[in-house]
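Excluded from the complex is one protein chain; the other protein chains are retained at their positions.
Chain naming follows the written order as A and B, and within any one chain the residues start at number 1.
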Amino acid sequence: MVEIKTAEELNKKYLREGMWPTIFCNGCGHGVVLEYTFWALEELGWDMDKTVFSSGIGCSSRLPGYINADGLHTTHGRAIAFATGIKAANPDLNLIIFTGDGDCAGIGGNHFIHAARRNIDMTVIMINNFIYGMTGGQLAPTAPLNSIATTAPYGNIEPPFDICNLAKSLGANYVARWTVNHPYQPIKSVKDALSKKGFSLVEFLAPCPTAFGRRNKLGDIKKHWQWYEDNTILIEDYERIMNYGSEKEKEEVKNKFPIGVFQDWEKPGFFEQYEKLVNRLIEKDVKKPIKTKAVVRK
Amino acid sequence: MVIYKRNPNLIKKVLGNKIQFLLGDMACVYGGIISGVSFFGGYPITPASEVAEGMARLLPRVGGTYIQMEDEIGSIAAVIGAAWGGSKSMTATSGPGFSLMMENYGYAVMTETPCVIVNVQRTGPSTGQPTLGAQGDMMQARWGTHGDLEAIALAPSTVQECLDFTIEAFNLSEKYRNPACVMTDGEIGHLRERIVIPDENELELIDRVEAKIDKNKYVPFTNSQTRKNCKIPDFATFGTGYRTYVTGLTHNEKGFPATDKQKDHERLVKRITSKISDDAEKLVSVEELNLDDSDVVFVTYGASARPAESAMDIARKKGLKVGLLRLKIVWPFPEKIITKLAKDVNKIIVPEMNLGQIYHPIKEAACGNCEVISAPKIGGEMHLPIELLKYLGGEI
Partner (left out) sequence: MIQVKEDWCKGCDLCIEKCPLNALEQSEHLNKRGVKPPQLKKINDCNYCRLCELICPDLAITVIKDKNKKIEEKKSLLRPVGGRK
């Protein structure tokens, strides 16, 4: 059991002096995600000299600027590709990537798909507020049907993107989705994601009262946070009701977001396999590849 | 897991004999491995696929990492990330891929990251003729990305130069903390010639200057704190405990975003550009043939220099006074040499495999002191010496 520290002590260890308070709006969910990450890192006890944060562009990607560790603030959507390079150069470093919904599922979709497929050893924390917040409130790929944004003033007609489903089908080692309302489950989930080898994804549904909440008439900050609590349901309950529940229960639950841990298994990561290849080549100085049969289905 | 360490004996064993008959693209691979490359992120594109294939075969055998990324944008992003992780890294592409890489190329300039991009040029615009060479990206290497920056670009003419210039590109990029481009083309890239691999004691390799001072005093993006009169900051790779924050936004000296004031941006961008433009005279590398008594000079670079040299020899045999000036480092552009040359000769002819790109800086540097004529040829074929002789003005 680790002795719990107070928020005061956490500040001194993990925040950059003089950078706080943040640029985030009143009632924004991003500061809470950062806090959960700090508590998870505190429980793990990692060396902050060997931890590197990478991020793209947007509100969520401003988070590494506040953390007292190496940070790489890259171009829009490419945080995962840059992080692949950092890991290739020095496989001993621990990687944490903060992206947003537009950054990861929009412009950065291709890099996300291939990093998850290769099972690169990193943790992606995607903060989903259903909108492009920093540029003023444009439509995001994850926005629910009929939501309003500045570039969809008559309502969104596109079906939303479910990134957890995509990560699950690519075989990522750990996939989970949480809201920011209740602290204990996300902190444990982030700790599990960080300590697992291979590709881990933790999606956070965070409120954006300034851009999303205001335009979609979700009320003030308290009502907006309550909206997330009312419209999400744990994946176990969701599956139980959809399989065995009555018609009335199914009707209530059908349109809620399922949250929880979707996938949790261990498959070997890319750099483990690569190291085996290099050792085999250097020891035996093999010039031609050894004859193997191609594996068609895993 | 093991971190790469350059081992000259292993490199020598993996590369093989000292004298070989080698493809141009493979010579770039050999140049990279000799310099100590430990990360290559690539994507297949004709005519640069052989660089990626050669790296996939040879790099794991010396302990480096090869990843075939999902596209060119991912390749250059991974290369920049690997440079911050501590490796020497490179990528190889052609025209369409080079256009895709432009955003992150500007990111590498802004964050002062060393890396090498090999551009095996092919005809353009767009898909063009994938299997034939051209020299149509020379201006793009300088001005392709948005904003104000300085570029370093080299143009090899032979397969031996592909090897030597790749090593030189690594040295320049590590010294100036700027990306460097090696602009070969489809003709040289797919040509086989005899090369000689330099011995370890003939090589001069420059590595980045790592930061070693006290962590509380270190300032990441300012003039060097250990070398006098040097605008290039000391490099603090990730994982060494310096906890740098690197961003593409306009940043202050500590690396944090500072986008509000005009003075901050001016100071940053002027330091980044002047660290190369101040050394423009040191970064001149040309080959001069028969310039002492010439009236007409071919000023050229890369693959076009080969027919120009043949044309010069034929003309000399007929008694005409023709010379050749071959640019090895094209950007930063050697203005002072061209200005001095223009005062001594009557005519400068610029043969290029494009519709006239380096012709313009040459004409500007000549300042009207002599006549400057462009000799373009597009379509994937090199100039014939007879075609170039026609430009000597009906004197044959």
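Here is the rule we use: contacts are C-beta pairs under 8 Å (C-beta built on N, C-alpha and C of every residue); 3 or more make two chains touch, one makes a residue touch a chain.
As the structure is a prediction and not an experimental result, all values here were calculated from the model.
**Q** Based on the whole assembly, the unshown chain contacts which displayed chains?
**A** Counting the whole assembly, the omitted chain is in touch with A.
**Q** Identify the residue among A:L10, A:I107, A:M134 or A:V253 that touches the chain left out of the display.
**A** Only one of A:L10, A:I107, A:M134 or A:V253 touches the chain omitted from view, namely A:L10.
**Q** Just one of A:G136, A:G155, A:P183 or A:P268 touches the chain that is missing; which is it?
**A** For the chain that is not drawn, the touching residue is A:P183.
**Q** Out of A:I221, A:I241 or A:I282, point to the residue that touches the absent chain in the complete complex.
**A** Touches the omitted chain: A:I221.
**Q** Just checking the interface: what residues of subunit A touch the absent partner chain?
**A** Looking at subunit A, the ones touching the missing chain are residues 1-2, 4, 6-8, 10-11, 15, 20-22, 24, 26-32, 35-36, 39, 43, 176, 180-181, 183-185, 187-189, 191, 221-222, 225, 234, 236, 260-261, 264.
One rule holds for everything that comes next: only the chains that are shown with their structure count from here on.
**Q** Using mean CA coordinates as chain centres, what's the subunit A-subunit B distance in Å?
**A** 38
**Q** Any idea which subunit B residues touch subunit A in the complex?
**A** 1-4, 10, 13, 38-39, 41, 60-61, 63, 65, 67, 69-71, 73-74, 77-87, 89, 103-104, 107, 237-249, 256-257
**Q** Give the list of subunit A residues in touch with subunit B in this complex.
**A** Counting only subunit A, the residues touching subunit B are 16, 19, 48-50, 52, 54, 64-65, 68-75, 78, 81-93, 110-111, 113-114, 271, 274-275, 277-278, 281-282, 285.
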